[in-house]
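In what follows, a single structure is set out as structure tokens and then discussed.
As you look at this complex, bear in mind that one protein chain is not there, while each of the others sits in place.
Per-chain numbering from 1; labels A and B assigned in written order.
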Amino acid sequence: MARVARLAQRIPIVLMAIFIILPMVAVLLYSFATRWTSNILPDGYTFEHWIDGFTDARFAAVLVRTLLLAIACAVLDLILVTPAVYWQKVRNPRIRPFLELAAAIPFAIPFVVIAFGLLALSGRFAPQLQGTLWLLLPAHAAVAFSFVYWAVDSSMTSAGVARLSEAARTCGAGPMTILWRVVLPNIGPGIASGALLAFGASFNEIALVQMLVGNRFETVPLYMLNLLKGSNADFNLLAVMTSVTFLVTLVLSIAVVYVNGGATTQLANTNPGRRETQ
Amino acid sequence: MADQLSFGLASTRGRSSHLRRFASRLLVWLADWSMALPLLIVSALMLVAPMVAMFAGSFIDGNGQMSLVNWSDTLGSVASQRAIGNSLLLGVTVATITLIIGGPLSWQVSRMLRLGRAFSLGLLNVAANFSGIGLGFAFVAALGTYGMVTLAMQALGLPFSPVSQSSFWGMVIAYEYGNIPLFVLLSLPAMSLLRDEWWEAAQTASATRWQFWRHIGLPILMPLMLADWLLIFTWSVGMYGLPLALVGSAPRAFRLITVEMGQSMVGSLFGVNHVPVYAVILMVIATITLLAYRLIVRRAMQWLV
Partner (left out) sequence: MSSITLRGVSRHYGPVVALDEVNLEVEAGEFIALLGSSGCGKTTTLRCIAGLTQPSAGRIFFGDQDVTDVPTRLRPIGMVFQSYALFPNMTVRQNIAFPLAVRGRRGSEVERRVDELLELVDLVEFAGQHPNQLSGGQAQRTALARALAPSPAVLLLDEPLSALDAVVRLHLRDEIRRIQQQVKITALLVTHDQSEALAVADRVVVMSKGRIEQVATPAELYETPATLFSASFIGNRNAIELPVVDGRIRLGGAFDLPSGVKADTALVFVRAEDVRLAGEGRGHPARVESRIFQGSTTRFYLSVDAGFGPIRLRADWPSRDAASVQTGDTVRLYVDPADARVFAPEARP
């Protein structure tokens, strides 16, 4: 009786799990299907699409390009955010409202708005930047920085960085030494999860890519859009690329949980800005 | 004479010390802000400036003159009205369904034991992050005309015809995919605010489960859930990649603000002057949401901490 009730309680989460898993399974099957027209499962299976994809120059270039962009974005964000948050904590609390405001912008404002604004601005003041990485990379860093900000901020707070650096100062250390040798080793998980989230944000972003550089710098989401919209849409190849992005998402999610020491709940706590990265 | 001289000396000395004081104050200011300046400058250029540009752009006509023509054009066009209406309606519908399903789900996850909880959170986390074009295609692959579920249902002899992905309800279903998990992750901390002891205390006071929720559970949680509703609403209105993938080859099938903006880039010049107005509308929604969110959360927390 009690067991039946407990099983009944599980029904909503099980239905949700099915809803979540079904589209993923469909994509995976498509990526291995020879032909799939009228049966529950594909007519046959093959690795051909995966081999085709990874041997295709465009496909491989798109993947490498996107990975490099996402890594650059995460690194740039760490370089920008960590000293700023550190300085706010140990030197000047008046920095905080500005950082909070800046972090709230990509949290709430759709990236399309930022994209069009940047397009208009660069067209007016710096047309030579249009279509280049020199516009796209800072833009990605700007819209992804709030993830790093929240992660680093909360890990610095919980590590008690203000008190740590006071202690280090009484030992005669200077600001850069403190940041490098005392603060950073204590906020490793925050840095790592912030970087992973920024990586994910950049990897999946399409609005800025489409508006600012377009097909001159084709990234994974743009490539998928082009395949989807193209007249001779290759659904199997699209399924391969979707599987790849799904795998990247999965690995990132697991990595974030892992670097937070298995504290899954922290995901929701420390990153109030988890959102669809459009 | 001597008075004048000394006065003159004092004033030059005053000016140079003034300068020195200004310089030293500038140095202190620079030192106070130094490490944050790169980030603040990037944010100003890449986030604030574009918003200002869009805002100003909505009030400037094709000849660079101040005017309201963009606004009257946009708000007067039936297509734009439909796009704005659709976006808002979609946002409200998605957020409301998210709240109704995600709320109880979040409660359940918050009361799970370790293993089930870790599994659920992992799954929800992946779903919340699987988004954009990939998700759009996944829905086509699952629920499209040749989608897996469609084929499966038909193979079982069921007269199943899926809702079109580019229809209103098709979009709602796809939007829920990421939004329900996101809502659960967002609202979990709120769920842990509700302490199990209160339910026990209510029981010792003879309350039924329903009475507990009516007098204690919902009054505490509802404001926080509404705040999360607002966020989901705003994010749904602002979504770009997913609807772009879903509207498929028929971009005018179901107009949305964000998709219209994107179309104006690739399509004809017609409607380009709608873009800044759409942008301002999205910014206004976002701003109101953020302010309301803070207000609601502060009110909701006032008796809790």
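Assorted remarks:
We take it that contacts are C-beta pairs under 8 Å (C-beta built on N, C-alpha and C of every residue); 3 or more make two chains touch, one makes a residue touch a chain.
The structure presented is a predicted model; accordingly, all values stated were derived computationally and were not measured.
Taking every chain of the complex into account, the omitted one touches B.
Across the entire complex, the residue among B:Ile220, B:Ile257 or B:Leu290 in touch with the chain not shown is B:Ile220.
On the side of chain B, touch with the chain left out of the figure occurs at residues 195, 197-198, 200-208, 211, 215-216, 219-220, 303-305.
Note that only the chains that are shown with their structure count from here on.
Taken together, the chain B residues at the contact with chain A in this complex read 31-36, 38-40, 42-43, 45-54, 57, 101, 104-105, 108-109, 117-118, 120-143, 146-149, 151-152, 154-156, 177-182, 185-186, 188-189, 192, 234-235, 237-242, 244-245, 248-249, 258, 261-262, 265, 275-276, 279, 282-283, 286-287, 289-290.
In the complex of the two chains, the chain A residues touching chain B come out as 9, 12-13, 16-17, 19-27, 29-30, 36-40, 79-81, 83-84, 86-88, 91-92, 94-95, 98-99, 102, 104-118, 120-121, 124, 138-139, 141-143, 145, 200, 204, 206-207, 210-211, 221, 224-225, 228-229, 235, 238-239, 241-242, 245-246, 249-250, 252-254, 256-257, 262, 264-265, 267-269, 272, 274-278.
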